[in-house]
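What follows is a set of notes on a single structure, which appears directly below.
The complex appears here without one of its protein chains, the remainder shown in place.
Per-chain residue numbering starts at 1, and chain names A, B, C, D and E are given in the order in which the chains are listed.
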Amino acid sequence: MLRLKSPGLERLFQSPVLEATFGGGEANVAVSLANFGLDAAYVTVLPDNAIGQACIAELRKFGVDVSHILYGPGRMGIYFLETGANQRPSRVVYDRSEAAIAKVQPGTIDWTSAFKDADWFHITGITPALSLSACEVSLEAVKAAKENGLKVSCDLNYRAKLWKYGKTAPEVMTELMRHVDVAIANEEDCQKSLGITVQSNVEKGELDTKQYQALTAEVLKQYPDLSMIAVTLRESKSADINNWSACLNDKKTFYLSKSYSITDIVDRVGGGDSFAAGLIYGLHAYGEPKNALEFAVAASCLKHSIPGDFNRVSVQEAEAVMGGNSSGRISR
Amino acid sequence: MLRLKSPGLERLFQSPVLEATFGGGEANVAVSLANFGLDAAYVTVLPDNAIGQACIAELRKFGVDVSHILYGPGRMGIYFLETGANQRPSRVVYDRSEAAIAKVQPGTIDWTSAFKDADWFHITGITPALSLSACEVSLEAVKAAKENGLKVSCDLNYRAKLWKYGKTAPEVMTELMRHVDVAIANEEDCQKSLGITVQSNVEKGELDTKQYQALTAEVLKQYPDLSMIAVTLRESKSADINNWSACLNDKKTFYLSKSYSITDIVDRVGGGDSFAAGLIYGLHAYGEPKNALEFAVAASCLKHSIPGDFNRVSVQEAEAVMGGNSSGRISR
Amino acid sequence: MLRLKSPGLERLFQSPVLEATFGGGEANVAVSLANFGLDAAYVTVLPDNAIGQACIAELRKFGVDVSHILYGPGRMGIYFLETGANQRPSRVVYDRSEAAIAKVQPGTIDWTSAFKDADWFHITGITPALSLSACEVSLEAVKAAKENGLKVSCDLNYRAKLWKYGKTAPEVMTELMRHVDVAIANEEDCQKSLGITVQSNVEKGELDTKQYQALTAEVLKQYPDLSMIAVTLRESKSADINNWSACLNDKKTFYLSKSYSITDIVDRVGGGDSFAAGLIYGLHAYGEPKNALEFAVAASCLKHSIPGDFNRVSVQEAEAVMGGNSSGRISR
Amino acid sequence: MLRLKSPGLERLFQSPVLEATFGGGEANVAVSLANFGLDAAYVTVLPDNAIGQACIAELRKFGVDVSHILYGPGRMGIYFLETGANQRPSRVVYDRSEAAIAKVQPGTIDWTSAFKDADWFHITGITPALSLSACEVSLEAVKAAKENGLKVSCDLNYRAKLWKYGKTAPEVMTELMRHVDVAIANEEDCQKSLGITVQSNVEKGELDTKQYQALTAEVLKQYPDLSMIAVTLRESKSADINNWSACLNDKKTFYLSKSYSITDIVDRVGGGDSFAAGLIYGLHAYGEPKNALEFAVAASCLKHSIPGDFNRVSVQEAEAVMGGNSSGRISR
Amino acid sequence: MLRLKSPGLERLFQSPVLEATFGGGEANVAVSLANFGLDAAYVTVLPDNAIGQACIAELRKFGVDVSHILYGPGRMGIYFLETGANQRPSRVVYDRSEAAIAKVQPGTIDWTSAFKDADWFHITGITPALSLSACEVSLEAVKAAKENGLKVSCDLNYRAKLWKYGKTAPEVMTELMRHVDVAIANEEDCQKSLGITVQSNVEKGELDTKQYQALTAEVLKQYPDLSMIAVTLRESKSADINNWSACLNDKKTFYLSKSYSITDIVDRVGGGDSFAAGLIYGLHAYGEPKNALEFAVAASCLKHSIPGDFNRVSVQEAEAVMGGNSSGRISR
Partner (left out) sequence: MLRLKSPGLERLFQSPVLEATFGGGEANVAVSLANFGLDAAYVTVLPDNAIGQACIAELRKFGVDVSHILYGPGRMGIYFLETGANQRPSRVVYDRSEAAIAKVQPGTIDWTSAFKDADWFHITGITPALSLSACEVSLEAVKAAKENGLKVSCDLNYRAKLWKYGKTAPEVMTELMRHVDVAIANEEDCQKSLGITVQSNVEKGELDTKQYQALTAEVLKQYPDLSMIAVTLRESKSADINNWSACLNDKKTFYLSKSYSITDIVDRVGGGDSFAAGLIYGLHAYGEPKNALEFAVAASCLKHSIPGDFNRVSVQEAEAVMGGNSSGRISR
């Protein structure tokens, strides 16, 4: 997606200029994984015009394999963003009707080719929310992934403003989840996408981690093919101040990560995606969930200090934070 | 429309920033007329979000009456622009599928109310090119205008990339033209919208003004209710250098304006619209076509020196150029 | 006034650029009221040049009625601003000698016409501080307002660097206050403008709310025609961190609002004006002081997150904060 | 003076930003001379605030001796500038009422101290145009200069929007000119400041150099103490395209310089000042008028390529152009 | 190289900001070829820090194969650039002592691997000018290229400020040229690098094309293994206005291209590199020199309209100009 953001902390169109970068769920994950040194490919459909071409170039800049991106009819989805401060929340205005990816048809993407030499497929709950055909392609994708022997991760990513084509989130996501190995969610996603509730008080920004153990256990119970679920825990004190941590349940153990106090948020958009990428990287690099979870939380904690959707952070930087060095002392 | 332009002479997305202003045919004319001190209202349909609201605020800034703008379903049309130089042309990428104005339905706009106290209605050939319903509303508008005793002007404004909904430009425009008093066009418009040809050599940037006398006479002959037609004459030497003039045929006389050599074009988008506004103002202010034509050419000549779609020029400034003061000597 | 601000947190002229926007007490209130959907007109005198015209256009952009603004001799007042951080305070350099509004003469403004269809007039203590004639026009205005049946509100707004034309603040403001229905002040205003003291410790940023009950009671006692007084309570921990609340005494009840911890102030200039506008809106919308006060505090709390003098905030946004949603969670 | 310019070719306040630099007649000359390696001091009165201090720092940056600048009452004069293009002229809006230099009183500046070790004093016709006292100080200055054995140069610099305090330009300038050794003017200055006319057609941008011989001879005749007069010759084709040359009459010979075709003017403000500085430098460096004139024209030709009031050009660069190298080939 | 340019037409450090992009001879050619759709790899040595990594990312963005770039000791070469106007030339300040590529040692780069699947190798005269070891690696490279069956092109690119390590340009280049198939040069290169002179008058910007036939014939005679030589012909009228053409001699025919009048140069740095890339593309695409030459001239003509070192132009755009469409009419 094209991301059009007002400068600094201005409201949209306060100045006649927009910062124009690219982002969006799966793209953010792909860039993060490439930054961590893994081979990452991004598969989507984009319009064959200056905007679509620029998006591809930007992904290629980070080393993401773009050879499976197709040009197709439709436009580039756009979101307008203004960054909040204090009691004023950040605001997103979506403009993605008729996006090329929403017009993709089943059978268009050659998944077998895309999955050649791959061992992992990641999808979010945003793609099946765009249109019926995007939903069908999403299901096609996860099935093809499993058939080709890939692990599948899914970030549920519930978006209330989508799901307008006739199907509800639970109708689709409960089906899609049957093909998923690693689920990623926040408390709202579980409720809105899967219909599984945790008693929390999001507005107040307070968390009860015990309930998350119950929640994750319940999800794992309902989806027996799932091997683990990670839940991000955000306590929102203000637009600038959040506590950030996560938990993970792999059926054997319930892990609760360190919690980071983030007091001067630069950009929290893409925070969840950076967690997903961190978890995928961590599972590859450490081979066990505890450190993977800590890496994911540290990497996504750092994301909150980076302008833009992409988490421009290296493994060394995330591991330094994960290892306890979060004093922010100048590095020279 | 939202206009998103790359900075300076950069190609699109060369830097991660876009200049974000508003523009588009009829809006440009309304702003120009308001700048000239006339009462001008803009009638359209916009989305009720931060982008639509900012567009309305921007028009209001110039004193345009926005009380007849409706909020409706659909998005804000966008165009991406990069400014050319030398042999490299400016490039426009349209992104206006699903625009709110394209989804307008006949009967939605209360033309009688909008036309209260008005004496002139201006429309361009872009609006009926957007969709079948926008086409129907365009016809509805010109008919209502005539019924309410308004003069109607139409800038034919042929856009090859539009007209995709099933009707061709000539099918629609020959019909719409039957309700028009003052037509504005360039050579390409006459050919592509009305099917009336002039032997010119646009690519070479050379003009034969004699043929324009014949052309305008032919249009007037085919549209007996038309009282006059003005044709803008652009000789494009390069993206920076154009000669700019116009002619007008009011059935009695064929007027050929002064020609201006514009050697350092700042922004030629909206040049035609600024001519239309200049002509409408001139016909009101001078009551005869000769000076109206010269004012329109002078005002639109100045437009080429102004960044953005809008012609931020006063009557005094245009009249100074019209009166022969075009030496560009500093005013202090 | 023209507001010329150094970029970001730079000192003045650190870079060769100034952000150029418009603001100033009454203008800020008018824009805020228009943003809240009320009909608001701004009455002043401006120079008839590019600066005065741009100021009018900017106000019109927000929907403020500018038809009562006069052009007159004198210049546009300017203030230069640099934004502080941490222990470094924001700094304002005033440049408003010979401002057109300071040269206004009694009888120039047609108050009867300006007050037609109006039910409320708002003035601040800045205008009578500019010059003797501005002082006389201020008194003329409040008297005319009362005669025309309008409610009058006044933000005392003491400015030590003004009041240089021979009269002191108390001399003028004690007179002006006799025509006021709703007074707005902070602790310093009461002392410096009215000579009424509260025992507080501003420098330390600590507040004793009890003393404010006594203070407001004393003001109400001295000005029997006053129906209520609101006092803003700012605890300044640093240039970035303030606590923000207010109290209101309507002779019957002493209301103390919620207090907001603002930890990352974006721009506190115009904070008081946004409170005044919030209070005026709240009194109109809710018909009683309690919610009006809470709305005013919530709206002005949000102002601290908005760059520029104007409070670019909607009723819905202020009501969301007022209703308890101040977690700053992203809105998408 | 503080110079506040809209960005690029935008109209004033088109974007909410102004480029903020410093400039003004005598300051421009001082900076130019310092750039050329001469010792140059600037004598004026400035306000003791952030704006006055920044002005002093900026001059010091270029090596101008600022030790004779006084702080005094009044404000910093400001001019707003927008840069023209094609047929649209650049526009200046002055805002210098109550400037500190206009409030200077005779006897305030210690000219004997300022002129210690100096051999040249330069003044422009702008300073005596500001106020009666500034006029008196100007006369005081040129007399003191002569008494201290300095050569005096004066750039007549007629500004129609000044001279509002009761005296006319000819009243003052004819008096001031009696103390001048080297006069600098353009055709309009001679007419408006001295009442000496040349038959030219400024608006059309055409020049008749013969008449300039007669004009300069007439000035020299009327002012017998004058040793030479230089006249700049600007043919304005458009805001971007000027021809630029000058002539000089030293009573013995009438010199006509090379003419430069400047086709893409970047900034012509300060062009005359850069000529004055070039002439003063040239007279010092070459000891004869012919090369001094050519240096002055070459240096001021280059000024048209430099943004801002100051001519940021070295002797080597001006001499390269003067020597015939004006092909603009990249220097690497 | 890192390119640090002052904004717009400002002199270096006039504002406290530098545009930071990447460029340099061979990199520019690689990006151009990738833009034209050819497979292009860039082989060099860069420092392993944020600057080297950003350079690699930027090349990757354009699709250049960066897998053969090595990290090594040394720094990133930098050049500072200010863009000229009118009579003021653009100015380059080199800062490339201790550049990593200058410290490369023979045997470091695995040419056999780099040349796998390649059919063309391009080098410029800049690399052997940097250091003795860079010179040795350059010779190593062209020899390896020939041994691996690649065609070799060389842009002589004489830079007077280099060649400081003990060898002169002719000593090295006459040796290197023995391994070259296609030479590219301008008139100065032939003289300074090969010691072969053409009678021209570069400073005056006038060209005598006949002499170029003799010159190219002489080069071909002296280097019998050379199959063709192309010479770019730049007539520099000013920093903004150049005429641009080229000639090519393939031993059989002397081709002289169309000449383009470029009147508003945006950025001429990289113009020669864009010609080299255009020629290499043209020889691949058209299989004969005439159209290859015309394509190269058209592509590099367009380069003068693009900010930055890289020629962000497509084959279609260059072919449109080559085909005669250079009127710069807006493309929409």
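Simple rule for what comes next: contacts are C-beta pairs under 8 Å (C-beta built on N, C-alpha and C of every residue); 3 or more make two chains touch, one makes a residue touch a chain.
All figures in this text were calculated on a predicted structure; none of them were measured in a lab.
Screening E:L12, E:L70, E:A214 or E:I330 for touch with the missing chain picks out E:L12. In the complete complex, the residue from E:A54, E:L139, E:L256 or E:I330 that touches the missing chain is E:A54. Panel shows subunit B; residues 15-17 of it touch the chain omitted from the view.
In the full complex, subunit D touches the omitted chain through residues 57-58, 60-63.
If you put the missing chain back, the residues of subunit A touching it would be 8, 260, 262-266, 298, 301-302, 304-308, 312-313, 317, 321, 324-332.
Rule of thumb we're sticking to: only the chains that are shown with their structure count from here on.
Minimum number of contact steps separating subunit B from subunit D: 1. Centroid to centroid, with C-alpha atoms defining each point, subunit C and subunit D lie 44 Å apart. Averaging Cα coordinates per chain places subunit C and subunit E 62 Å apart. Counting only residues that touch two or more partner chains, subunit D has 8, 11, 16-17, 91, 263-264. The touch graph of the protein chains shown is complete.
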